[in-house]
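Of the protein chains in this complex, all but one are displayed in their positions.
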Amino acid sequence: MSTNPNPVTPTNSDETIVKKKLGVGFWLCVAWLGLMAFIALFTPLLPLKSPTQNFLDTANGRPPYSPSWKHWFGTDKDARDVFARTLHGARISLAVGFAAISAGFLVGGTVGVISGYFKGWIDRVSSFVFIVLLSFPSLVLAILLTSLIERSLLTISLVLGLLSIAPVGRLARAATLQFADREFVLAARQIGATNRRIIIKEILPNVAIPMSSLALLGMAVAVVAEGGLSFLGLSVEKGITWGGLIQLGSESSKTLEEAPWIAFFPILMLFLTVLSLNFAGDRVRNYFDVKETTL
Amino acid sequence: MAGTGKAHLRNTDDVLLRVEDLVVEFPVGRTGLKVNAVSGISFDVLKGETLGIVGESGCGKSTTGRAIMQLPSPTSGSIVFDGTNLTALSGEAMREARTKIQMIFQDPISSLNPRRNVRDIVLEPLSIWNRGTKAEQLATVDKILEHVGIDPERAAESKPHQFSGGQCQRISIARSLVLNPQMIICDEPVSALDVSVQAQVVNLLEDLKKEFGLTLIFIAHDLAVVKNISDRIAVMYLGKICEVSSSEDLYRNPAHPYTDVLLSSIPVPDPTVAVKKVSVEGEPPSPVSPPAGCRFNTRCPNASDRCRSEEPTLREIEPGHFVACHHPLFGGEAPVTVRNS
Partner (left out) sequence: MNPPDVVRSEAEPLVETVEIKTHFKTPRGIARAVDGISIQIRRGQSLGVVGESGSGKTVLSRSIMGLLPRNGVIREGSVRYQGQEIGNRSSKEMRAIWGREMAMIFQDPMTSLNPVMKVGKQITESLRLHLGMSASEAMTIAEKLFRDVRIPEPTRRLNQYPHELSGGMRQRVMIAIALACGPNMLFADEPTTALDVTVQAQILELISEQKRDRNMSLLLVTHNLGVVAGYTDEIAVMYGGKIVEKAPTKTLFADTKMPYTEALLRSIPRLDQPSHSRLATIPGRPPDIVHPPKGCRFAPRCAYVRELCLNEEPELQQASTPDHTYRCFYPVGSPEYLERKVELTRKGEFVSTGDMS
């Protein structure tokens, strides 16, 4: 028995508590991500140069051309506009990242919450499955799977989604377990709520917080994973991806030396996007953590 | 001491709850062992009565409270509430039965969903059972919130962590009243509160009991609080009931050695009263392997061989006062019973 007759309760907290702000950094990240999302969605409509066209300009010598007013990010060896290609690359990279984490959440999250809530044999089975999935080195599995299948946006997303089921599921389960034993769940049961109602109205709103933080962090991982796959040439076929661009830009040390911009800009975009996702995810977690504890 | 023995059960018309031979056991992980949380107790509660259940950790009092609500269902035993045998009910029927018995818990903040507005929390039971129109439901909620001393407007836009412990407990009480239950089980409702706030909540419960015609079961480890609010008290030890009597009689004439130990261990806020020397050693044995015979025999200053082998049953030693002990502090030795395992 550990009863604490003096819990540290927030005194006079009905006065305005100084709300822990998400911070300027968070909003900058959100802005960047918003921008990326916008680009990913509307690239074909934007007044960009064509990403596949060769903009040979014999007056300036042989490509690759360095960044200039005509080509903001320069061109690659085939005189294709790096800026346009980088922005196009955002489409697949972000789409895959988003789809993968969504699939992971949908399946893994659902299984995790149900296991954590009902426990018993459901939990034992799903935990076993999770452990099995986690035991595979994900990179190797990703490479294996993608080299066997027809590589489209859908299939790549599904592969990465499959790999994210276990980590997401485990977190969802842990978060659910944490809340399922709390007295307010017991209280809901004793007023006559059905299990379904309890999961939706009591558990999910609480679990949603660590999960949303995980969603952002997970998407970062997915984007990086896709980048890795496309660097190896194993991502979506016939698509422009950041990984692919980076691979092309770093084919040889000569290319890197003479035309570093070809690889640099895609790297920069990838880096900023992943950084924003990570930072935002971390901020979200911090922000909601505070609410549970007091002075 | 035993929970076996039903000498103390009453047979009048106004028995609201009757629990017989309640057994609750939990498995210990995968070791095959089990925790004998409650080992065959029986008790009853009359309409309008407040029954206090008191005991230290591991005695099974909280488990008993939850078992009545079938949360989770007990291992065996019968629980008859207002004529209905709760243990025989199906899931759906039990869900409905729960609207007549409500529960309040120990940790005030943990009993409320941190992500929901207080008003929604109190509205939830009405919402689940579709009692009246939305407007009627809100009106009921607001009225009850005011009754327990919470401003309904604040409740509409605030979350539990914005309230103090005492206020959260009031909110829990409001939630439990909204369905107009017949009985409320209070599981250590004031243990986590400051002393001055405890008094507020205890007074509130007494007031509400009168106003709403409630029957209460008050579970706590603080005998002084339990005595204040209860009409009748059952003392539990390691899964068994050792003494049942009215609050006054229990204090004035404790019959069971354990009750006596409990009473003398409570520090009295009066420096002129000498501190009594502690008469019991050690701590309660584990409920996984409780002692044979009377479960208190390992620590009882009066234990005899009989206590180590034979479990005592509850018997009446003065009107309304029952004790399960072979050598109680008064009332004479327990008659030798024919052993019938």
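Labels A and B are assigned to the chains in the order they are written; within every chain, residues are numbered from 1.
One rule holds in what follows: a residue touches a chain if its C-beta (ideal position, glycine included) is under 8 Å from a C-beta of that chain, and two chains touch if they have at least 3 such contacts.
Fair warning: this is a prediction, and the values are worked out from it, not measured in the lab.
Novice: For the chain not shown, which residue from B:Asp82, B:Asp120 or B:Asp194 touches it across the whole complex?
Specialist: Only one of B:Asp82, B:Asp120 or B:Asp194 touches the chain omitted from view, namely B:Asp194.
Novice: Among B:Asn36, B:Thr87, B:Gln137 or B:Ser164, exactly one should touch the missing chain; which is it?
Specialist: Answering carefully, the residue with contact to the hidden chain is B:Ser164.
Novice: For the chain not shown, which residue from B:Glu56, B:Asp151 or B:Glu316 touches it across the whole complex?
Specialist: Per the contact definition at the top, the residue touching the missing chain is B:Glu56.
Novice: By the contact criterion defined above, which parts of chain B meet the unshown chain? Give residue numbers in ascending order.
Specialist: 56-57, 164-167, 194-200, 202-203, 206, 221-225, 227-231, 247-248, 251, 261-273, 275, 277-278, 280-284
Definition applied: only the chains that are shown with their structure count from here on.
Novice: In angstrom, rounded to a whole number, how far apart do the mean CA points of chain A and chain B lie?
Specialist: 50
Novice: Residues of chain A touching chain B in their complex?
Specialist: Contacts found on chain A: 1, 3-7, 9-11, 13-14, 17, 182-184, 186-194, 197, 201-202, 205-206, 291-292, 294.
Novice: Could you please specify the touching residues of chain B with respect to chain A in the complex?
Specialist: Checking each residue of chain B against chain A gives 56-57, 66, 69, 71, 95-96, 98-99, 101-103, 105-107, 109-116, 124-125, 128-129, 154, 158, 161-165, 172, 175-176, 179, 188, 191-195, 198, 221.
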